[in-house]
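A single protein chain has been omitted; all remaining protein chains appear in their positions.
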């Protein structure tokens, strides 16, 4: 089995569905990322400082949205530079990982 | 674009909503973590050894809760030491990553 090095990116969004849809479109149409997954948290706290717990879980409001993707280190570095202006400071993580190799 | 090293933490909880709310309160009020996201799995297995699949998905029972946050390595090391007693062995992951820099 061969493994290839990649950079994994996790982006923490807080501006709702419009920001998400614009970002997905950019990653898909312009950056040609092969795959992206989006997760919604059930609770959390962030810039507002408020803890969103069970009450917010029930209401389904203002919960964290995380966008995750990975690609070759060079491609991800370039993507990060392109989208940096649209992501708040402290809201875009990246780290090295290995992936089973694409054919 | 500047990037800063952080430690990412993922905590796997299994004692339900009370443990979650207490942990969020600690991370927010005492540890002053800037942001925390909580995710609920749709299936899994853990200490009980039972696989929780579609039946449990439908019932929404006993599903994994994951708490995720990141901060500077020094701050996270200190937080991990503080909360270690409240997290089961083998249930608290951490790894190095980079984040787009906070202003």
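In order of appearance the chains are A and B, and numbering begins at 1 in each one.
In this section, a contact is a pair of C-beta atoms (placed from the backbone, for glycine too) under 8 Å apart; a residue touches a chain by one contact, two chains touch by 3 or more.
Treat the numbers as computed from the prediction; the structure is a model and nothing was measured.
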(message) Across the whole complex, list the residues on chain B that are touched by the chain not included here.
(response) 12, 39, 41-47, 49, 51, 53-54, 64, 66, 80-81, 84, 87, 89-95
(message) If the hidden chain were put back, which residues of chain A would touch it?
(response) 1, 3, 6, 8, 17, 20-21, 24-25, 28, 34-40, 65, 70, 95-103
